[in-house]
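Got a structure here, written out as structure tokens. Questions coming.
The other protein chains are all here in position, but one chain of the complex has been omitted.
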Amino acid sequence: MKRDDGLREVGRSLPKIDALGLVRGTPAYTDDLAPRESLCVVAVRSPHAHARILSVDTAAALAMPGVLAAFTWRDVPRVAVTRAGQGHPEPSPRDRFILDEYVRHVGDEAAIVAAETEEQAREAARAVRVEYEVLPAVLDFEAALDNPVVLHPEPEIHENFPIGFEPRRNVASAYSMHVGDVDAVVAGSEVVLRRRYYTQAQQHVALEPHCACTWLDVHGRLNVMSSTQTPWHVRRIMARALEREVKEIRVVKPRIGGGFGGKQMLHGELYCALATLRTGRPAKMVYTRREVFEATNTRHPMRLDVTLGADRDGTLRAIDLEVLSDTGAYGEHALTVFMVAGAKTLPLYNKVEAVRFGGRTVYTNRVPGGAYRGYGAIQGNFALESALDELAGELGLDPIVLREKNMIAEGETSPIFAIMGEGTEGVEMIVESCKLPECIRRGRELIGWDAKGPRREVAPGVFRGLGMALAMQGSGIPTIDMAAATLKLNDFGSFNLLIGATDLGTGSDTILAQIAAETLGVPTGDIIVYASDTDRTPFDTGAYASSTTYVSGHAVREAALKMRAEILVEGARSLGCEPARAAFDGSEVRGPDGAITLRDLSAKLLYNEHQKQLMTTGSHLCEKSPPPYMAAFAEVEVDAATGEVTLVDYVAVVDCGQAINPNLALVQVEGGLAQGIGMALWEEVVYGPQGHLRTRDLMSYKIPGREDIPSIRAELVASHEPSGPYGAKSVGEIGIDTPPAAIANAVAAAVGARVRELPVTPEKVLGALPG
Amino acid sequence: MNISLVLNGRRADWDVEPGEALLDALRRHGVLSVKRGCDTASCGTCTVLLDGAPVPSCAVPAPRADGREVTTVEGLPEAAAHLGACLAAEGADQCGFCAPGLVVAVVAMSRELDDPDDEAINHYLAGNLCRCGGYVSQTRAIRRYLQEAR
Partner (left out) sequence: MAVKAYLRPKSAAEALSLIEGDERAALIGGGAYLRLASRGYETAVDLCDAGLDQVRVEDGALRLGAMVTYRRLETDVVVRDCCGGLLGRCVQNIVGVQVRNIVTVGGTVAGRYAFANLTTALLALGADVVLERGGRKPLEHFLADKATARDVLVEVVVPTTAARCAWRDLTRVRTDFAVLNVAAVGDGGAVRVAVGARPGAARLARGAMQAAAAGDARGAGAAAAAELDFGDDLRASADYRRRVCAALVTRAVEEVLA
């Protein structure tokens, strides 16, 4: 099929290559595939928010039937690591150990046991006697800085490069930057708006709980299968923590039941490894849902102080964003998430004369913060896009007009691109694709912005309101994210595509196959994908930072271009002509006097003539991070007597560059929106006064069900990013960013209740109602 | 204790623990399509048909299955293939962890309701959570499946 754009495989909504297998329930996830004879590994978890372990008595547990091993902090190597699956060296502080003398949140690991069955292991875990010296806990992140209670006094912990790490002050990281003189510009502005916003801890709730298993292969190497987003980072961090060589470890990622950033940290891998290395037996650790809540990670809660300086005509002159971020007990992704709160929001309004961003991430005795889709941008977006609406209100301007007047446009840049990267400096970048005007035009039409007006009463005491927000994200981390892909030509014309990239259910295996097929000129069905295996596929930093399509996609394209060239050379040799006189169209190599099909050529190459294996590798370093953009519009209905908010409609129009697979891109947007809507209205990790989680199962922590979000309408606008593979940018995260602000803005429009603290609960709406 | 059930049309004689949930018994016996998403009857990933009615197998005592029929997605290959194709065509399938339980619930729905509209579909399937998609593509796929299956 030849299309206008000349593309054949890219841009088609092909079904996901693993779709049918998964729907049929084919064993595919870690717990399905773990060796059946695996020992079950269970952690003994702290019942205290902060305590020192005085003693651990494992004797009773070890005497129980089926129990093979138990570990305390004294039994494991003491090497400071971070669990954050990030590049090397990690921008997160190395502030934890496999097991430690201190426990720093309820649910923190105090000891590990391994037994033949899950039931035996759980019984054994209950039988481990831990004596704690309970310490005062820091539960309020606004009181963490310089608190007399210090979470991390241990001497071995360190930062890998300057990230503002001051553990004695409970500071995991700090950062500040400014362009221009913000105070002076604010002082000279006609209107100044100062507002404080809070965002809450949100849990990823991937439906597959975290799971890992380990075994020793015939060569005695440690094999790890894990529901991870970052196999290579897991391998590297495991090697460090276990004091082994990287080469002794292999990490494989099978299918994963959702990640969303929650599997960008190490969880059970190290504990399974302890059991396997001690006993020689395969071992697995399947987190219970409660453990997922208590002992993995959440989105970092933040306090965001925004100051906007503007003139009466709506010219935005200065933005100041001061952030305090709560990283919980460990500094996983502390600095980088915090920086993204500025780096992926502030450039949206690039015309300001002055901009400042800064603040700290602090330690508290709570579940650690970690990577979560949106990664700071959603927090920053809520504050900035809420504040802009409040400013529009003060100025008497349509919120769309205010944004259109100040937003970034194609061909422009922002100094922030160069100043702020993730943990390091960024890179300069001219925006080559930005279809925000089209996104806004289409979105306002779909939601009926002009026809409906911002507010109307639909029944006595029941009001509908419209709100909107813009967003940007990035596509990979420039100069850090790197991906590689290998293509191997098989006899009779199919290809193996070996990629390090990590499909979390997003469909990236399919998308990368489409890119390979497009470049080679073959049908996607001829590409056999094998991915995410540190022994058998090339390297990839992993699935995060919206990098896979943009970065891994390039690597695949490069491998395919090289493969094409080799096929041409071999085809020409077989036809007896100069390569320059031959052409390869995906099905055959044609020379001046004849042609040979790929099928025949590939068979000949392996069996008959000039036998050789064609195998090419492409490798790509992310050099810039072109933002995808989005304009989103929410329509809510608010019951003024109860404060209940019903989401009537949500429209999102996205510029993600060329969509490699439009259906899969749209569902990424829809899924992101659903999680963002959950954060906007319902989801919240709640603690009791002693630091115990009150939301530790899916009865108390509610994610949206299908009746809560009956109408999500996502569209993509035509766009082409010159630096991307086939014009693609990214789409994995942007969807999540807008709902908190757009919905809060819609509620404010409907009933005048401005909620600045997420989630926007009926109780807060009722409390914020004017008069 | 010993129980005897009809699993996907075939008799199965199992030794189960008196306190075990059906979900655990199924997975222990290699029926791996049944997933554990929550263990508190809240997510729908462990949905099976018990004498034709969709139930959360994590909340059904395994001994209760004695003498009864249990159907998992392995026993519904045609519906799985067909609904799977519809989901794939809409791009509605993502990580797939919710999919087997969803297929089972959709099959039950198609037997119970005729010609449900989107609202009825969303209501019937409210117990099947999905964290990856925003449900709308799933609903489109399910509508298509119901139309084609009729």
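Quick notes on this one:
So that you can tell them apart, the chains are marked A and B in the order they are listed, and the count of residues begins at 1 in each.
To be clear about the criterion, contacts are C-beta pairs under 8 Å (C-beta built on N, C-alpha and C of every residue); 3 or more make two chains touch, one makes a residue touch a chain.
Values in this document were obtained by computation on a predicted structure and should not be read as measured data.
Contact with the chain not shown here comes from a single listed residue; of A:E410, A:E609 or A:E763, that residue is A:E763.
The omitted chain makes contact with just one of the residues A:T279, A:T315, A:S619 or A:S700: A:S700. Within the entire complex, the positions of subunit A that touch the omitted partner chain are 119, 641-644, 681-682, 686, 694-695, 699-700, 702-705, 707-708, 761-763, 766. The omitted chain makes contact with subunit B at the following residues, 1, 17-19, 21, 39-42, 44, 47, 50, 53-56, 58-61, 63-64, 66, 105, 108-109, 123-128.
To be clear about the criterion, only the chains that are shown with their structure count from here on.
Those residues of subunit A lying in contact with subunit B across their complex are 13, 15-16, 18-20, 22-29, 32, 204-209, 255-260, 288-289, 504-507, 661-664, 666-667, 669-675, 697-699, 703, 705-707, 709-714. By the touch rule above, subunit B contacts subunit A in their complex via residues 32-40, 42-43, 45, 72-74, 77, 80-81, 83-85, 87-100, 103, 118-119, 122-123, 125-139.
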